[in-house]
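Here the complex is missing a single protein chain, while all its other protein chains stay put.
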Amino acid sequence: MEITEIYNKLKKVFGDGIGDLKTDLPAYPFFFADASKINAVSLFLRDEESLQFDNLSCLSGVDYDKDNLAVVYHIYSYALKHNIVVKCIVPKSAPVVQTVSDVWAAADWHEREAYDLIGINFEGHPDLRRILLSEDWEGHPLRKDYKVPEFYNGMKVPY
Amino acid sequence: MKAYFKHIYQAVSSIMIGMAITFKQMFHKSVTIQYPEQRLQLPERERNRLFVNMEDCIGCDQCAKACPVSCIDIETVKVVPGDVVGKTGVTSQGKKKALHVTNFTIDFAKCCYCQLCVFPCPTECIYMTDVFEFSTYKRSDLLYQFSDLTPETAAEKKKMLADFNVEQDKKKALAAEEAAKKSAEAKPAENKSETKKESDNTKES
Amino acid sequence: MENIFTQWFGDNLLTYILIPVPIIAYVSVFALYAVLAERKISAWMQNRIGPNRTDKFGLLQTILDAVKLMQKELILPSRRDNLYFRMAPYIVFTAAFMGYAVLPFSSVFIGVDLNLGLFYFFAITSIGVVGVLMAGWASNNKYSLFGGMRTVAQIVSYEIPTALSAIVVVMLAGTLSMQKFALIQSGGIFNWYIFGGPGSPIKIIIIPIMVVSAVLLFLSTLAETNRTPFDLTEADSELVAGVHIEYSGMMFAMFFFAEYAQMFAVSGIVTTLFLGGWQSPFGELIPFLNTPVFQVFWFLAKGLSLVFVQIWLRWTLPRVRIDQLMTMCWKFFIPIALVNLFLIGLYIIFA
Partner (left out) sequence: MAELRTEELTINMGPQHPSTHGVLRLVLTLNGEIVTNVKPVLGYLHRCFEKHAEAMTYPQVIPYTDRMDYLNSMSNELAYVLAVEKLLGIEIPERVEYIRVIMAELQRIASHLVAIGTYGNDAGAFTPFLYCFMDREKVLELFEMVCGARLLYNYIWVGGLSHDITPEFITKTKEFIKYFRPRIKQVNNLLSYNKIFIERTANIGMLPQDVAVNAGVSGPTLRGSGVKYDLRKEDPYSIYNKFDFDVCVGTGEYGTVGDCWNRYIVRAYEMEQSLRIIEQALDSIPEGDVHSAVPKRVKPVAGESYVRTESPKGELGYYIISDGSLNPYRVKARSTSFCNLSVINQISRGHMIADVVMILGSFDIVLGCIDR
């Protein structure tokens, strides 16, 4: 199915929860979804008969711009062989996105990683802990304003 | 019951097949290479320790920029007119060298042997050799200095440049003063002090 | 036949001190060179060279390894059970070594020819399991404990098929003395128990049974020595090294030597029961080959070729899982051994 069709379908169901479809950038066309509705959106994407997006290929946390963080979902369908890209934008001051780990189990660790490295809180995630960094790490390194700490647990970091 | 005996049959037969394979392999030639005595012929594209041919290096810093781990450190000093770099002042391809390379170190403890530094080199003076045995006891020994200038000559060259710069500045200052004088002649009084200050500034820099 | 030492020195204390000397010497040399053989054979099977830096073919390799192990510091876990921890290697080693007492190396040389020899062997080698359990428990390490517990389950279970398949021969021979087993099988390769033992041509019908019994005995004794495919005690990819984790230096070497000592001991049992012990395969055809010195040769040759098979199996097969090990024992080995026993009983009654 074409992306515009998928988009229209979603737009019809969710209305304002879905932003405009952006096709001008040299990238795969994508649209924004409301961070507080993403769970319902993805559930719809997965369970709707004509969409059947059964595979979350990638979930990336991005330091989107100066004030915002973003979560990017690359979603594919094994059954119908089509794909879409959905983005959720949240302000850095309150980075809360609904979890989709109950929709796609694949999102579980990806969301933990996004939490760990970017600092996005996933609302409703069953086990939101740091995954790649140690538990006592401070800060979220993939943010652009992250400062490399001079000391870690009282030890001087040589670089 | 049938499955039971099939089980036994499968176990015995597959184990026998496996044992036949290992037994046959006993009479194959061994593939071990007894390293220090016996060496493999390395292919000509082998990527190991970097070597810099300083005869050809023009100190353009391209390799250092290409390095993903910043293991190359280059420091250059401009050539003073009248002085030549190395013996001839040109590379083997006839390119003029305009910089003394006073420091060209590669830290092989950091180097990842990716060959990214080799390609941008305009004179093809940095390349990878097939030397792979250079382990040392101290990490500092892995810091290779390729510059052919001794620290003393390097300091000398630096001093030469500094002196040259000072001279240039003096000349400039003189020229400026002269210009100022000329302009002062044309337009007397208040501008004079200002131009003086300016020339002072150039001197300092 | 009398023991040669008794013939020479009479029945006195000196004899009993002297008899173990060649056995100890043999076990030490064997253990050292079995390790080397294992490494060499595995190397050949894997198209490698194996140890070759010490002496010509690495002949000194294990000796030097042993020297190195002796020099090494004993690293002891701080929260061990000290007594058991230190005792365990000795128990394991002693148990493995004591089995040699009843191995008939030749018609004139055996440690002690007990009339309960076979029974003694099975009894004494099982003591090793106590040592392994002690080691597993005393190490205060969960992996060790797993290793220890697995070994107990394994060895206790495999005692049964071992004994059952040995009893087949006992029934035919009517004795438990190791020396007598060997004596009975005189007269060439076809009188060995793997080919039905001595007797009328009708014995041909029991040859398959005897072959199966021999294989069963070999495999179940292999399981008792804890070697691949039954090396669940160590299971280096699961339990890291099982009971050996916390042992270092010479204490580890003791376990190591015990394993290799046991390898030959169990091969000796299979040899004695099924492969004619020290009998020459040519029987009376070439009487020269049946002199006591050659008997030692035959016994060692048969035993060592079985050791080779053990090594060969180890470097071919993956390891079984603990429940499969038990399944194999209780669902395959024991029923088959029982059927064998029953059939042999019928044979004895009717033939």
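The first chain written gets the first letter, and so on, giving A, B and C; residue counts start at 1 in each chain.
The working rule: a residue touches a chain if its C-beta (ideal position, glycine included) is under 8 Å from a C-beta of that chain, and two chains touch if they have at least 3 such contacts.
Since this is a predicted model, take the numbers as computed values, not measurements.
A.B. asks: Which of the chains on display does the removed chain touch in the whole complex?
C.D. replies: Displayed chains contacted by the hidden chain, ordered by label: A, B, C.
A.B. asks: Of C:Lys40, C:Lys203 or C:Arg319, which one is in contact with the hidden chain?
C.D. replies: Touching the chain that is not displayed is residue C:Arg319.
A.B. asks: Among the options B:Cys114, B:Val131 or B:Ala175, which residue touches the chain absent from this view?
C.D. replies: B:Cys114
A.B. asks: Residues of chain A in contact with the chain that isn't shown?
C.D. replies: Within chain A, the residues that touch the unshown chain are 25-28, 54-58, 60, 62-63, 72, 74, 78, 81, 85, 104-110, 113, 117, 130-134, 141-142.
A.B. asks: Using the document's contact rule, name the residues of chain C that touch the chain not shown here.
C.D. replies: Contact residues on chain C toward the absent chain are 42, 45-48, 142-143, 146, 228-229, 231, 235-240, 315-324.
A.B. asks: Go through chain B and note every residue touching the omitted chain.
C.D. replies: Contacting residues on chain B, toward the hidden partner: 7, 10-11, 14-15, 17-18, 21-22, 25, 31, 42-43, 45-47, 66-68, 112-116, 119, 128.
Basically, only the chains that are shown with their structure count from here on.
A.B. asks: Viewed as a graph of touching chains, is the assembly arranged as a line, ring, star, complete set, or other?
C.D. replies: It is other, because the touches fit no line, ring, star or complete pattern.
A.B. asks: Going by C-alpha centres, which chain is most central here?
C.D. replies: Of the chains present, the most centrally placed is C.
A.B. asks: Using Cα averages as centroids, what's the distance between chain A and chain B in whole Å?
C.D. replies: 41
A.B. asks: For chain C, write out the residues touching at least two other chains, lowest number first.
C.D. replies: In chain C, no residue touches two or more other chains.
A.B. asks: If a residue has to touch 2 or more other chains to count, which residues of chain B qualify?
C.D. replies: Not one residue of chain B touches more than one other chain, so the list is empty.
A.B. asks: Within the complex, which stretch of chain C touches chain B?
C.D. replies: On the chain C side, the touching residues are 41, 43-49, 312-313, 315-317, 332.
A.B. asks: Mind listing the chain B positions that touch chain C in their complex?
C.D. replies: Its residues touching chain C are 7-8, 15, 18-19, 21-23, 25-32, 34.
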